[in-house]
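Below is the structure I would like to discuss, written out as structure tokens.
Every protein chain except one is present and positioned as in the full complex.
Entry: chain A
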Amino acid sequence: MKAHQSLKMIVTLTIAFAMMPFLSFAKKDIAEAEKEFNPTDMIMHHIGDAHGWHFFGSGESAVTLPLPVILYTDNGLVTFMSSDFHHDTEGEYIVEKDGMSFVNFHEKIYQLNAGVQDIEFNEDQEPLNASKPYDFSITKNVAAMLLTVIVMLVFFFSLAKHHKKNTHAPRGMNNALETLVLFVRDDIAKPQIGEKKYRKFMPYLLTVFFFIWITNMLGLLPGAANVTGNISVTVSLGLFTLVLILVNGNSDFWKHTLWMPGIPTFVKPILAVVEILGLIIKPVALMIRLFANITAGHIIILSLLGLIFILESAGVAGVSVPFALFIMVLELLVAFLQAFIFTMLSALFIGMAVQEHEHH
């Protein structure tokens, strides 16, 4: 037991220290500090994705973990580190690579047309003199996602190691993890999918539950990324559930979706349209629910803290900080709740697709 704990500690510390050499320290920019405070920009910046992992400081003095930028341009793949932008997100610092020029404008990377120095936008925020390459960068969200993966692998491989040796109930942390695994199995998978068929879907349900929960929790840490509050992430997760429903739906399910038995024939096509819409709306609801709940939590906390800067008074902190703390604790609950709801509804939809109907 002790050996496991110290192993986990070592892994955690190794990750932390491995990041240290990449931290880039830069000079202070006074002009940055004098800029007027814009709460919308601040909040959007915090809940959005970024090309570097910013910890503290601002402008040139910011402490940021540089992450690789991977772009798919007309001339093939281009890679460089996000630190090459020198913390610039206003499209001012131009990175020259493979004969192409790139700027970072509000965490989006644009490829400038030949000879262009300043990026210009039209009213719809579309670039006039630059193009947008496909951006496959390891962004802050991707890095946070990988952190979740590492956390999950460390914890659950430890539990798996125990279970490979014997079938006794484990102790300590492993016991807590096993309780959660049993919770997913007995309270989510079994009741929703049914005793006969739940086993096939356990790996997906367990993975998605712990991925969302751990990511949500890590997202609450200061300086962490808002992964599950990003629509791209939840779209991907929702699509996994949709694919599972489509692949595993049995003939009964498709009959009830496309040609509902037991109703007048002229209603059947209308109902088929409704059912197919419902099929798409289910995962869409999943992705929006998770995204909106997590983002909303982050926005509330940031808004409460933003009040201090909007009202320009430190005294506001006396009210804002306790409120933000309260919301933060609430978010701990939401982190679990949303993971539970996502998994529960996924299991429910899968259960509806695989259940055997009684023929009436």
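Heads up, the rule we're going with is that a residue touches a chain if its C-beta (ideal position, glycine included) is under 8 Å from a C-beta of that chain, and two chains touch if they have at least 3 such contacts; residues count from 1.
Assume contacts and distances are computed from a predicted model.
Its record in UniProt calls the unshown chain "ATP synthase subunit b", which is the match among "ATP synthase subunit b", "Nitrite reductase (NAD(P)H) small subunit", "Ferrous iron transport protein B" or "Transcriptional regulator". Set against the missing chain, the residues A:Ala62, A:Ile188, A:Val233 or A:Ala324 yield one that touches it, A:Val233. From the set A:Leu206, A:Leu242 or A:Leu286, the residue in touch with the chain omitted from the display is A:Leu206, counting the whole complex. The residue from A:Ala160, A:Leu246 or A:Val319 that touches the chain not shown here is A:Ala160.
Within the full complex, the residue among A:Leu77, A:Leu128, A:Ala169 or A:Leu246 touching the omitted chain is A:Ala169.
Among A:Leu77, A:Leu128, A:Leu182 or A:Leu332, the one in contact with the hidden chain is A:Leu182. Residues 44, 47-49, 70, 134-139, 141-142, 145-146, 149, 152-153, 156-157, 159-160, 163-164, 166-169, 178, 181-182, 185, 199, 202-204, 206-207, 211, 230-233, 235-237, 239-240, 291, 295 are the ones on chain A that touch the missing chain.
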